[in-house]
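FYI, not all chains are in this one, though none of them got moved.
Chain IDs A and B follow the sequence of writing; residue 1 opens each chain.
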Amino acid sequence: MALKTPQQFLDTLNDGRVVYCDGERVPDVTKHPILKITNNWVAMDYVMSNDPKYQDLLTDIDEDGDRVAFALQPQRTREDLLRLREVVKLWARATFGKPSGAKFVAKDGLNAVTVVSRRVDKKFGTNYAANVEAYRKYLQKNDLAFAMGLTDVKGDRGLRPSQQVQHKDFYLRIVEERPDGIIVSGAKAHISQVTACNEVLIAPCHAMKEDDKDYAVAFAIPVNAKGITMISTQPEVAPGYSLFDHPITGSVFINDALITFENVFIPNDRIFLKGEWEFAGDMAVMFANFHRLSAETYKAVELELVTGAAVLMAEYNGIEKKAHVREKLTWLTMYTEMVEILGKAAVEQSVKEEDSDLVYPNPMIANICKYQFADNWHTATKYLQDIAGGIVATAPSAKDFFNPETRPLIEKYLGGSARVSTEDRLRMIKLVKDIGSSYEDVLTIHAEGSLEAQKLSIMLLGDYERYKAAAMRAAQIKNKKEHPLFADLPKFPPKL
Amino acid sequence: MALKTPQQFLDTLNDGRVVYCDGERVPDVTKHPILKITNNWVAMDYVMSNDPKYQDLLTDIDEDGDRVAFALQPQRTREDLLRLREVVKLWARATFGKPSGAKFVAKDGLNAVTVVSRRVDKKFGTNYAANVEAYRKYLQKNDLAFAMGLTDVKGDRGLRPSQQVQHKDFYLRIVEERPDGIIVSGAKAHISQVTACNEVLIAPCHAMKEDDKDYAVAFAIPVNAKGITMISTQPEVAPGYSLFDHPITGSVFINDALITFENVFIPNDRIFLKGEWEFAGDMAVMFANFHRLSAETYKAVELELVTGAAVLMAEYNGIEKKAHVREKLTWLTMYTEMVEILGKAAVEQSVKEEDSDLVYPNPMIANICKYQFADNWHTATKYLQDIAGGIVATAPSAKDFFNPETRPLIEKYLGGSARVSTEDRLRMIKLVKDIGSSYEDVLTIHAEGSLEAQKLSIMLLGDYERYKAAAMRAAQIKNKKEHPLFADLPKFPPKL
């Protein structure tokens, strides 16, 4: 076997999967005008891994001599992580800041189950690790696209899975055990690009207690398995959309669908956790640990696009020398670079996972990186919109621009600086509109963990004993728990 | 004559006007699926002024015994302004925070030309004030809807009107004077609801120099006048849209169109400024002075909706007791109330215009109010989206919800707290999505003057002599320009 071509990949998607989009059952996702956006965006993974220019970066030769995706290899060193950053940057640069997703999210889930399955096997004598390794090999050999199903729909956020009132399926669970496998029901929400994937990898989204043991389940399954239904996100564009009007939303439809499971059968060799509730939390934590590299890397790439749009709009409007504009562009530059610096630093100071031979980015740094990105996004769009002007809200559509009756008027009146064509100015205006969408805003603060999740992590990771030792020393307070960094310091102020 | 009914008003709109929308010439705006949104929203003015519950607030009986819109009466006292605030609030509450616009914007332009025409007549012996008064009467007697055309398209923002390079029409101008009137060409951008109005009132958007005297022109004209073309803003919704998915964008389409003038004839009695370039700036300033009441009043009403959505999403998700949620709701409450308090204070401390018998809100307070509203908007949407959750980005469409095949799955899995139906939760999620749109963001910071414009006004209005006197007194520095508030104060510290 070998890498799939883009067309080979696309052919796999017409496999009987049950997908709904905007009120209709989609008979063949490869022919649907909106779902094709997702398919083609995911297919970019295959376009690039078949491109000799990028193949050395994106692929490895495995022990059988087959070319396999580097993203599916386990990362064992800081250098692997640095290379993975380059992979993610390439994916993101190629596709307007949002990395093509054939393996982008779920590879981190695969690493998470790799780590946790070893822990479970060690404690309970189970055999999940072998299942995971076989699955990894299967994915590599078949060059499959797979999605990660982590987030349950949750119902009342104040109640645990087994406490839910309306029904018991707000978290995905085992409803029956059979000799050859298990039957599961439930749903996972916000499952990026799942309609354009071959497989979905499922794991619990947070820690469980013993009562919740039926919910402690992890497995992988083809998305066309019987009992699975995918309901697409409401599309941002309608059929017949124009890329001029929708440069991003017309190119990238992540389609973070709802995927529901009604009595779906999972064979034994695809199960990675089955009732060992003590390890449910580990799954979520380890996924986050690995996924931070991917998440934080593409943000900086996305921001270069945002900052670039601001610089260009300033030039196109002829206001790039104005003091307030320079101030805003400086802020955007700092924001862009800071996310890149922090993302890289997290990898430079990567952490070795104890129960495996895998490494992942420094969690404190990675959380700060994500927080800085997400917390500042709305300020960035404010600055971008401020520079671009009210025309972002009021511009006519591409159809008006290309209508020969109105084009001369638009050409004449919506021009800006003489250095740029009206068409280019309008294209940039439309890009600014897409960047500031409600969809982007929400993605920014919720994808890869909310702002509150990052704050919680940072609080838990703080080195409080060090901080306290420093303050006590300065205040001349005796520290009962001497801290190694401060214990041996000479007296200050000195007696001289 | 009397007030128009909603239907009478709508009938006036099919008058041969030249309107384009999304690439097509619209033969009759009253039949266009998207432009009808604008028409019906504007018609709410007529719905309410014909409603006995609101008629006392919204209308007056004029000297002829006719019932006329209060909004078209000149405001002469603080009490008039307080009543006008109630009018604007009613308009805004009825239409989801965006006041129905039959007179909402242009009434402030009418007051501006009222003031400035008197100044011009006084200096040059012209007769513009009479034209304005006749026009005001005409509007009142016919209960017309009219739009305000202030903002020129501007071309290169670094060049004055007469300096523009590509062509000379980046600002609307007089191209020919005739005995019976003038011929004008050019364009105005972002002209709210103009496609659903009867008339448009045109004035310069900033100060001019002598070279620019052809651009110093103000007048009013029916929008179906020969030579006028209106090109609609790209719609936010497509035909067949659902109010469930688009509760605001499906109800309010302000349609801030581009309106172009190709050799349009303006008769003498409709001209309010014609070459008196020294007064061009006054037009823009006075419009802003009057319009601040309208602008700042509806913002607070819009914010109650935003804050309400946040409170409800917190409850629907079952997280309203969480500390970070309470913190955000408190911030939203403060933001909402502060805009209301500042808007009201601006009216309480209203200013008498010297060259007329009109009053307008205190400019310092009104500018601060607008700035606080606009500068904090993106933080507000961030908090709202944070509370609402990622589902704002990923929810399926109304068609999926109402599709009997998928409805049971959505009902089951997208429920939140048991206290609320899935349908209500989804409706609120869609409202949150609409609130955070790129369109809303841009409207917030650019409509009624940009953030930089407010900062400039605040800087110019600062009472620096008072501030400096206070600091010099404390620093024991002799103040050569004694300030009345400080000159007589007893020595401090005292000699006792």
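Criterion: contacts are C-beta pairs under 8 Å (C-beta built on N, C-alpha and C of every residue); 3 or more make two chains touch, one makes a residue touch a chain.
Source: prediction; values computed, not measured.
Copy number for the full complex in this structure file, with 2 chains shown: 4.
Keep this in mind: only the chains that are shown with their structure count from here on.
If you average the CA atoms of chain A and of chain B, the two centres end up 39 Å from each other. For chain A in complex with chain B, the residues that touch the partner chain are 20-25, 151, 153, 155-159, 165-167, 169-170, 187, 189-190, 229, 231-235, 238, 245, 256-258, 260, 317-319, 324, 377-379, 381-382, 385-386, 388-400, 402-403, 405-406, 409-410, 412-418, 432-439, 441-443, 445-447, 450-452, 455.
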